[in-house]
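Structure in structure tokens, see below.
Note that this complex is displayed minus one protein chain, with the remaining chains in position.
Chain lettering (A and B) follows the sequence in which the chains are written, and residue indices restart at 1 in each chain.
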Amino acid sequence: MLEIKTLSKHFGGVRAVDELDFTVRQGEIFGLIGPNGSGKSTTVNLVTGIFPPTAGEIIFDGRDITTAQPHVTLDAGIARTFQNIRLFNNMTVWENLWVAQNSAEDKKATNLLSRWMGGSRKAKSQVEEYLEFSALADKRDELAGNLAFGEQRRLEVARALAAKPKMVLLDEPAAGMNREEVRALDERLRALKARGITVLLVEHVMELVMEVTDRIAVLNFGQKIAEGTPSEIQNNQAVKDAYLGTSGD
Amino acid sequence: MDFYFGMLQIVGLHTILGLSAYIILLTGQVSMAQAGFMSIGAYIAGMLTVLAEMHLIPAMLIGGVAAALVACIVGFPALRVKGLMLVVATIAFGEFIRIFWFNFDYQISRGGVKLGPEGGEGFKQIRFFPENGWSTLDVAIFIWVVAGAVIAAVWWMDRSRAGKVLRAVGEDDLAAQSAGINLTVVKVSAFTAGGFIAGLGGSVYAHYTTHIEHLNFDIVMATFAIIYPILGGLSNVFGTILAVIFVQVFLLEVLRPLGDLRNLLFGAMIIVVMNFMPHGLFSAQVASRIKGVFSGRKEGANA
Partner (left out) sequence: MDYVQAIVDGLLFGAVYALIGIGFTLIFGVMNKINMAYAAASFAGAYVSLGIAQVVGLSGDFGLPPFVMFLVSAVAGGVFAYIVYLICFRFTPDHYELASLMATIGTLLMVDEMVVQATNGEPQNYPEVLQGIFDNPMLEFSEEFAIRGDLLTLFIVAVIATLGLLWVLFRTKLGLATRAVAQQRMAAQLCGIRVDRTNATTFVIAGVLGGLAGAMIGAVVGTLLQSLVVIPLTIKGLIVTVIGGLGSIPGAIVGGLMVGAFENVFLAIRGVTERDMYVMLLLFVFLAFRPQGLFGRVAVRD
């Protein structure tokens, strides 16, 4: 579904991502792991069009999105969350989801005026559905900036879903969460999979990645050093070396 | 009595001007070019009623559209410069338009009288209201019909999804873009809408004063436009209206006995407010209570 072909991004002399190749298949949960500074976040930013790559190609669903801007990659069907949560803090939970309904389907389904001015009834009822899904229904009129940390993370995922993506890219969704919250996240990821949404999970919390993903790619210094199922990765010598070599965190 | 009608007229005109900046400010862009857009509406509508002897209403609409077009063209390069650079760019653009009118001569002779803009002398005899026998009260009502329409339109837009989209861009344009919002469309639309409203306000202003000149649209006017929504706190349109009343009625009229020191007072007021209440005079709570009164329901209790 998502094909990354010899993707590179250089910042000055630094090769943040270096000739990276991997493919995410439809309907799976794909993990992207690696030590700090290994190029995970850069990869996410390249896929979602925050900045263009130096070289290489990104194909999603048969469509070339290599140089597409963020709103275009969303149109193509990729939604994302941010490592350091970026919500619209002075808007309510409900409004955060309302503005995010920008999928290609939304744009076709309703005419321009009703979409911009009010949004259709159907669109509004879908907001309710995402509120339920992320267990935020009772916080709907709360300002996003006043939510607890875990709630903000859930809202950000809900906002990504509001665009009805084919794939979501989650950038360290478990960072700063306690054990219980991680377990709840695990369940929600499986629920996403059950809905047929492909997940690209960039994560530091190993128990979650090993538990929930179907396949994993490991990055180090911008290059892929291993790819396989969780059990294969756990027994891979190159991966062990990479993590032991830099096991700071 | 005419004094109060005059006051009413000024508040109405400045409300239109403030709301033109409000829309652009929602997207996080500070435009110091609103006085420039206003002057485009003023000169064009004035030339249409005086030189082409058009009726005021279509002339106003054409003036507004002309200002909107210019604002739209300004909006595109404005995408490339953000924050403080945009402030410099829009100040320069506003001054550019002002100097343009300073150099703009287009006069025709009718019945031995020369009509039309005459460079630094300005554009005199925009006499649509007196020629059609409108009283001060009529003009005040007319200004408030236009202002009311603008207030209603902006208020409605603000509550709609479009308003939330503008605010989302203003809060975090990267997150907004990643949530599928096309920044180019939104920012340029905001500039265009702001330009249209300013142009509309300018065309009313030209006929209200009957004599415009480039100095009417200087940096002081541009500062008025942007300071109203900032003082008003941006939570809704009513904050902006309150700010207009505060500045125009309280500050400049009630304190008039202090002498002809309007700009001095105005500048000092901005400095004081920015030091002590940088997020505006009218807190979100006051504004939401007023909003609650107008929309007939209680809202934002936890704001």
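What we mean here is this: a contact is a pair of C-beta atoms (placed from the backbone, for glycine too) under 8 Å apart; a residue touches a chain by one contact, two chains touch by 3 or more.
Remember, it's a predicted structure, so these values are computed and weren't measured experimentally.
Looking at the complete complex, one finds that the omitted chain is in touch with B.
When the whole complex is considered, the residue among B:Gly112, B:Pro257 or B:Pro278 that touches the unshown chain is B:Pro278.
Annotation: of B:Met7, B:Val65 or B:Val87, B:Val87 touches the absent chain (contact as defined above). Across B:Ile108, B:Ala149, B:Val185 or B:Leu264, the single residue that touches the chain missing here is B:Leu264.
Seen from chain B, the chain kept out of the figure touches residues 30, 77, 80-85, 87-89, 91-93, 95-96, 99-100, 102-103, 119-120, 218-220, 223, 226-227, 230, 261-264, 266-271, 274-275, 278-279.
Quick note on the criterion: only the chains that are shown with their structure count from here on.
Contacts from chain A toward chain B in the complex involve residues 48, 50, 69-71, 74-75, 79-80, 82, 86-91, 95, 98-100, 102-103, 115-119, 141-143, 146, 159-160, 162-163.
On the side of chain B, the complex with chain A involves touching residues 156-157, 160-162, 164-165, 167-168, 171-172, 174-183, 302-303.
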